[in-house]
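I'd like to ask some things about the structure below.
Right, subunit A next:
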Amino acid sequence: MTKKITLNMITCRSIFQGVGMEAGKTSQKYFNACSIIEMHPEDMKKLGIWKNTNVRVSSSVGSIVVKAVEPRELLVPGLCHIPMGPWANRIVPAYTFSTGEPCFKGFDVEIEPAINEPILSAIDVVKDACGLPIK
Partner candidate 1 sequence: MTKVVKDVICPFCGTLCDDVEITVSDDNKKIISVRNACAIGAEKFNHTSLPGRVTRPRMRQPDGTFKEVSYDEAVDWTAKTLVNARKTLMYGWASTSCQAMSVGHEIAEKIGGIVDNCATVCHGSSLIAIQDVGVPSCTLGEVKNRADRVIFWGCNPAHAHPRHMSRYSIFPRGFFTVKGHKGRKIYCVDCRYTDTARCADEFIQVQQGYDYELLNAFRTAARGEVLPDTVGGVPKEKIYEIVEELKGGRFGVIFFGMGLTHTMGRNHNIDIAIALTRDMNDFTKFNIMAMRGHWNVTGSGQVLAWQYGFPYAVDLSRRTKARYQTGETTSVDLLIRNEVDACFNIATDPGAHFPIDSVVSMSKKPTVTIDPHINMSTEISDLHIPVAMVGVEVGGCAYRMDNVPIETRKVVDPPDGMLTDVELLTKINERVDELMGAK
Partner candidate 2 sequence: MSEYIIKNGHVFDPVQKIKGDKKDIAIKDGKIVEASEVSSSAKSINAKGKTIMAGAMEIHAHVAGPKVNAGRWFRPEDKIFDSHKKPGMTRIEGGKSIPTVFKTGYEYARMGYTFAMEAAMPPLYARHVHEEIHDTPIIDEAALPVFGNNWFILEYLKNREIENTAAYIAWILNQTKGYGVKIVNPGGTEAWAWGLNCLTINDPVPYFEITPAEIVTGLMEANEYLGLPHSVHIHQNDLGNPGNYKVTLDTLRLAEKVKPKNDFGRDQVMHSTHLQFHAYGGESFANIESKAKEVMDYVNSNEAITFDTGNVTLDETTTMTADGPFEHHLCSLNHLKWFNVDVELETAAGIVPYVYSPNVSVNAIQWAIGLELALYAKDPMRCFITTDHPNAGPFTRYPRVMSWLMCAKTRNERLNTFKNADKIIDRTTLAEIDREISLYELAAMTRAGPAKSLGLSKDFGGLKPGMNADIAIYNINPEKLPTKGEDYEKAFSNVAYLFKDGKICVKDGTVVDNGQKKTFWVDVKVNPNKQVRHDVVEKFLKYYSVNEGNYSVPDDYAPHQHIISLDATHA
């Protein structure tokens, strides 16, 4: 029985995401910067994983595999962060409450270890959802 924990998710910019984006959305820099989830070490402990382990993050709209890392900018326990990008957007609820603005910050996610599951590339993560052929 794998453990699961529920955290509050925010998706934000980071300078690495910015640099990665300008280096190219298909670049390794972009992949490294955005296919991660930042979690408080305590939450990792609760989940029973070491840092730099792949995890599956699921929200009300979908799920995605990313790598769990210790936060560069400190989070409180219970709060987690995926930098904005295609990985984060696989789980962001699109409903806008008539503002046009989806819920990019402050939605519940379930996290479970996914040590052996691969992380999709930036393009594949979108194509996969759209049902387009992946190389």
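Please note the rule applied: a contact is a pair of C-beta atoms (placed from the backbone, for glycine too) under 8 Å apart; a residue touches a chain by one contact, two chains touch by 3 or more; residues count from 1.
Inclusion criterion for the candidates: all candidates are chains of the complex that A comes from, given by their letters.
Note that the structure is predicted; figures quoted are calculated from it, not measured.
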Pick from 1 or 2, the complex member that touches subunit A: 1
Which residues of subunit A touch candidate 1 in their complex? 8, 10-15, 18-19, 21-26, 61-62, 71, 73-76, 79, 81, 84-86, 89-106, 122-123, 126-127, 129-133
